[in-house]
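Note that this complex is displayed minus one protein chain, with the remaining chains in position.
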Amino acid sequence: MTTSLLLIAAVGVPFALLLACIVPAIRERMPPLLALAPIPALAAALFADDTPLVLGNAQYALSFVLDEPGRMLLLVAAILWSAAGAYAATGLRGATHAGGFVVCWLMTLTGCIGVFLAADLVGFYFLLAVLSVGASGLVLQGGTAEALRASAVYLGLALIAEAFLLAGLVLLALATPDGSLLIRDAAAAIPTSPWRDLTLVLLIVGLGMKAGLVPLHFWMPLAYGVAPIPAAAVMSGAVVKASALALIRFLPLDVALPDFGLPLAAIGLFGAFYGVVIGITQSRPKIVLAYSSVSQMGFLVAVIGMGLAAGDAGAARVASFYAAHHLLVKGALFLAAGVVATTGGRQLWLMLLPAAILALGIGGLPLTGGALAKLAVKPVLEDGLVELLAALSAIGTTLLMLHFLRCLAASASPDSAAAAPWGTALPWMLMFVAALVVPWMLYSATGIGTWSDALQPGILWAASWPLLIGAGLALGLWRWGRYLPRAPEGDIVVVSQPAMRVVVRWGDALEGVEGVLRRWPVAGLSLLMLILILGGAMFFDGH
Amino acid sequence: MNTPTLFGLCAVALVGVGLYGLIVNPQPLRKILAFNLIGSGVFLLFGAIARRGAAVGMGGDPVPQALLITGIVVAFSATALAVALVLRLFDEAGSVTLAPDAPAEPPDA
Amino acid sequence: MTLALAVDISLTLLVLAVAGWIIAVRDTFAAMIGFVAYGLLLALVWVRLAAPDVALTEAAIGGGLTGALLIGAAARLRGTEAAARAEYPGALTRTLAAVLAVTVAAALAIGVLALPDPTPTLAPAAAANLATTGVGNPVTAVLLAFRAMDTLLEAIVVLLALLGVWSLAPDRAWGGCPGPRRLVDPDGVLAWLARLLPPIGIVVGLYIFWIGADLPGGKFQGATILAAMWLLVIWAGLADTPPISRTWLRVLLVAGPLVFIVIGFAGSITAGAVLAYPEGHAKPLIVAIEIALMPTLVLTLALLVAGAPQRIPPQ
Partner (left out) sequence: MPHSLSTPDVTTPGGLLLVLAVLVPFVGVLAGMVLGGRGARRVALATLAAGLAIAIAIADTLVRSGAAVVYLLGGWTPPLGVALRADGLAVIMLLAVAVVIGGIGVYARADFGTPPGVREARAPFVFWTLLLAVWGSLNLVFVSGDLFTLYVALELLTFAGVPLVSLGGQPETLRSALRYLLYALFGSVLYLLGAVLLYGAYGTLDIGLLAARVHPEPVTWAAAALMTVGLLAKTALFPLHLWLPPAHAGAPAAASAVLSGLVIKGSWFLAVRLWLDVFVGVVTLPSAQTLAALGAAAILVGNIVALRQARLKLLIAYSTVAQIGYLFLMFPLAAGLAAAQLDDAAAVNGGLLQAISHATAKAAMFMAAGLVYTTLGHDRIADLRGVARALPMTLVAFALGGASLIGLPPSGGFLAKWLLVSAAITTAQWWWALVMLVGGLLTSAYVFIVVVRALAPAPEGWTPKASVPCYQQVAVLALALCSFLLGLAVLCPVDVAGIGRAVVPGIGSP
């Protein structure tokens, strides 16, 4: 009963706030509430058990459930949404027309929490759509022409992905015995489905697009680059994890499917390096962070892929843990990017140092959550080559993060008296603390390992040497980096502009043909021809 | 070859002639005329079928014959509406072409 | 029999030749004249098909009213002929159209030749139930009893078409008189005809209407003749079309269908079904409906030919 109430409140409170926005007066007063809207979700993550919540009748019902991956991600996502909400409220103070931002924010929040909790195919699809539309609206809040373009690219990609997903979900539903629409039943039925391969391909492509898998990652730098800081924080942290979580839930990780797992891992690892390579050619902190997200999501997908290849059900837990860590750190670093840009002089180091700890944590800095995350996924990546690649990726990540820190420092306010307002600095500090502490809590609470194991000297050393190599490379980058070619932000989509011109020309041609078809004699001829074709189709088949 | 079949074939030929005229003749009035030709072909076919159904002392099946009267009146109404449209178009535009041109934007309200 | 067949064949050839000429001839006005001739020829065909009711309708409406309508329009559109000819499609389109039209017609011909023999017919069913309707003409029985719904809807179709025609009035002329004002030429042949013909026409029209219950004829044919007489008087300039805002006009226009519907619904109480007639009262009710429909049809048909309102009458 308590669980039901908690789950209802988790999704219902943001949704109710969203509906309340219909009234303009409420909408204008909404910003202070943004920080509180995710609190019910936090409570649910902490106190709800795994009893499902079912709304509807026997023929069709929406169901929600808090499974282990969902709980981990919901917990950290709620923290991030709350902190980012406080940050956003500070930015919106005194702003006229905050309505659009607030509506998109609440819509995205509702979708995000809903997707983390959804237990049936239709509810999942619906909430994912809410999430995508809301998030594209958040990108739009940048208000510039680039924001419009980025938002269009984001929404376009998201909807293409949803088209793949819809096809995949229909296949899932058709293959599930007795018409159950529960994700759990659907995933269990995949290995025996007559359309197993197609289903998996559709799901992986659809979710992979949303997770930013190379080569469909280009929306990330575009979107995060133009979105307001808090929006970029929740999008790179929480929103993108929805698709990772969906991969974890939909793929039958307890059955070894190396034909799918290994390619997935390979694509993921490729993305992990690709993000680094392009990222180090960038100079805006937000863009560097975006490419880091490309890299990290690639690594996460590689973990899931290896789990699928090996039929390792435990991969779900460690992948979720890795995702949870990335969620906290990436969210925190985006906030840091915003805070640093408004800070100068002596204050700066107070803001930069925590950022450095977190950033290097992604590379696996010992004693940080990042080190734990790397340690947790290690068993899944125990294949010889993959293990080596994982280590190389840690080196690359360190390199990229050091580059980020340099860009971050360079982006600081030139005014030495500038200090970020408390309303933004405090959320950032809160996220810093959460990113340090929460992974340790989760690590032991979920039974992935114990603290004492994680603190063994051998393990600490194993985490340290990639850092040192990465640091060495970073020195090299700073010395010779100017010789690197510069990739445009959003690499592929920018490079593919000429292709668009061809598409436009095709559109012209099509419009011309359509115009001809609408001429009276042509339409009349079409009519007669159709009579003959239809009659013929019946005649020849009927004989 | 008996009378109903002969007129049935005649009806079919009328439909063919009308179809050709409806497609190729650009003048709307001639299209209306062609429509009437096709229509009369269809009616004639129905009449031939009615005649084939002559029985119990009736010269033809009365149901199609009754429907024919309805059909002729409906075709006349259609013709009247179409002619009125053509005439109004002529009054407004000074021409009666049907060629689709890029629809101009209506003047700002 | 062979003589009859020869007549039929020559009639067929004549009809087809006129039809082909109507399509092929360059001048639209000439084509319209051809169409009137075509309508009269078709009426002959209907007679040969033992369908005198249809023959009357075809001659009156198909040839007469439609012809008048089209000839009038063609006369007004004389000036657009050259522009229309310039739009004539190229040889490719014409060839394609010809090939397709011939193919469709040929396919249809195969269908016609494959019609079953003996043909299924509803004549026996109609004959068996004719007595209950009390009318002697089976076509009238179909129109007003067996398939009364179609006839009711048809009356509404005509009315809707009239509404459509009226809707084409310029805003300023709404409520005014349809068609252009005709000037009287007291010595003209039209005026002479308009004085001579109507009395005869009215008698003939009413007669055709009246006998329709039992013999070939009926409201549509009768109404057409009456409408034609009225139009003749209007065209001769001896009378004007009524302004469409007149209440009496509106009432008469809807009276026919409304009476039909009222009697129809009364049937659901008195005879157990909508559009059914109580035992023994079928014929009077049918005649009542026909009488109510008559003025409606006369007005509607004539006003359909008269066209959209164009003039506000002097107050």
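What to note about this one:
To keep things simple, chains are lettered A, B and C as they appear, and every chain counts its residues starting from 1.
The rule is short, and it goes like this: a residue touches a chain if its C-beta (ideal position, glycine included) is under 8 Å from a C-beta of that chain, and two chains touch if they have at least 3 such contacts.
Because the structure is a prediction, the values reported are computed rather than measured.
Although it is not drawn here, the omitted chain touches the following shown chains in the complete assembly: A, B, C. Residue A:Leu155 is the one among A:Leu117, A:Leu155 or A:Leu257 that touches the chain not shown. Looking at A:Ser416, A:Gln456 or A:Ser526, the residue that reaches the missing chain in the full complex is A:Ser526.
In the complete complex, the hidden chain is touched by one of C:Pro170, C:Pro186 or C:Pro199, namely C:Pro170. When the omitted chain is restored, the residue from A:Leu18, A:Leu138 or A:Leu171 that touches it is A:Leu171.
Touch with the hidden chain on the side of subunit C covers residues 107-108, 110-112, 114-116, 119-122, 125-126, 129, 145-150, 153-154, 156-157, 159-161, 163-164, 166-171, 174-175, 245, 247, 250-251, 253-254, 257-258, 261, 264, 267-268, 271-277. By the touch definition given at the top, subunit A reaches the unshown chain through residues 56-57, 59-60, 97, 100, 122, 125-126, 129, 133, 140, 148, 151-152, 155-156, 159-160, 163-164, 166-167, 170-171, 173-174, 195, 507, 510-511, 513-514, 517-520, 522-524, 526-527, 530-535, 537-542.
As for the chain not pictured, it touches subunit B at residues 15, 22, 28, 31-32, 35, 38-39, 42, 45-46, 49, 52-53, 63-64, 67, 70-71, 74, 77-78, 81-82, 85-86, 88-89, 92-93, 97-98, 100, 103-106, 108-109.
Everything below uses one rule, namely that only the chains that are shown with their structure count from here on.
Under the stated contact rule, the graph of chain-to-chain touches is complete, every pair of chains being in contact. Centre-to-centre, using mean CA coordinates, subunit B is 12 Å away from subunit C. Distance from the subunit A centre to the subunit B centre is 63 Å, each centre being the mean of its Cα atoms.
The residues of subunit C that reach two or more other chains are 89, 93, 97, 100-101, 104, listed in rising order. For subunit B, the set of residues that touch two or more other chains comprises 19, 23-24, 26, 99. Listing the residues of subunit A that touch subunit C in their complex gives 521-522, 524-525, 528-529, 531-532, 535. Across the complex, subunit B is touched by residues 4-5, 8-9, 12, 15-16, 19-20, 22-23, 28, 31-32, 35, 38, 42, 45-46, 48-51, 53-54, 57-58, 61-62, 65-66, 69-70, 73-74, 76-77, 80-81, 83-85, 87-89, 93-94, 97-98, 100-102, 104-105, 108-109, 112-113, 115, 117-124, 126-127, 138-143, 146-147, 150-151, 154, 157-158, 160-162, 164-165, 168, 218, 220, 301, 304-305, 307-308 of subunit C. Residues 515, 518-521, 524-525, 528 of subunit A are the ones that touch subunit B when the two sit in their complex.
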